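One structure is given below, encoded as structure tokens.
The other protein chains are all here in position, but one chain of the complex has been omitted.
Take a look at chain A:
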Amino acid sequence: MSSLPRNGRPYAKLASQLFAYACAACAFSSVAILVLLLSQMLRFAWGWLDWQFITSFDSQLSPDKAGVRAALVGSIYLIALTTLFSVPIGVGSAIYLEEYAQRSRWRGIVQTNIANLAGVPSIVYGILGLGLFVRGMQMGAGVLAGALTLTLVVLPIVILASQEALRAVPSTIRQASYALGATRWQTVWHQLLPAALPGIMTGVILALSRALGEAAPLVAIGAAGFVMFTPRGINDSFTALPLQIYNWTENANDDFRIHVAAAGIIVLMVMLICLNATAVFLRYRFGKRIHW
């Protein structure tokens, strides 16, 4: 040890400190951007966002009468159906890949593909949805086609998050279960899923937040931007919040373009925050029961 030079790197300590400051600046800048964005939106939406805005349909001409009712209901339908489709398929795939599939070339191909699919731009899924659901299966640009398209968008995320959650369950739990004469299915159902549930739910909710904010695939399948009714069935045409907001920002009228759109954005943000809060709550609630 004596051969180490004294004061060999005189600026090491300073560099370390500077690095810490730089990192802190990066962290705070993201918060600053969010605060700036939110305050700007709130300022624009002030006076426009009221109960009437929530309960009214869109209006072609008068910004005062315009509202998000159709878009809000449409988004809720979409999210509910997307959850219904993506959770069973996604969790099922994850269970298969983690617990059943042998390590083989085939499994490697599937795994790589899922990881790649998670990075595919959502507009591409929109085009697939248009070809497959809207035209191929003759569904039309209805709620069902929209939800199925969004399912395509979020499925890779749900699968990857669920796999991650299953992988995080200690292998000692698997071994203990198998050693007691449990079958694979019993081990999955009684031990692995309960233990992985907080992680799976967090992943699902984050995926749904993404689905909630997607406009591009809905544009691609040809969902309407102006709708004066709420969907009564799964094949009814619909609009969704991001689509409605996009539509307003295209309006020539400044009141629509700035104020009504900002009010719509606030509604969307509140929904997103609610979803994320649910994720945090569920993680806390179910995570508490499990201590490794």
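Structural remarks
Simple rule for what comes next: contacts are C-beta pairs under 8 Å (C-beta built on N, C-alpha and C of every residue); 3 or more make two chains touch, one makes a residue touch a chain; residues count from 1.
One rule holds in what follows: contacts and distances are computed from a predicted model.
Not every chain of the complex appears here, and the one that does not is recorded in UniProt as "Phosphate import ATP-binding protein PstB 3", selected from "B(O/a)3-type cytochrome-c oxidase subunit 1", "Carbon-monoxide dehydrogenase small subunit", "GntR family transcriptional regulator" or "Phosphate import ATP-binding protein PstB 3". One of A:31, A:61 or A:180 touches the chain omitted from the figure, and that residue is A:180.
Looking at A:43, A:167, A:190 or A:285, the residue that reaches the missing chain in the full complex is A:190. Take chain A: the residues that touch the chain left off the picture are 102-103, 170, 172-183, 186, 190-191, 195, 289-292.
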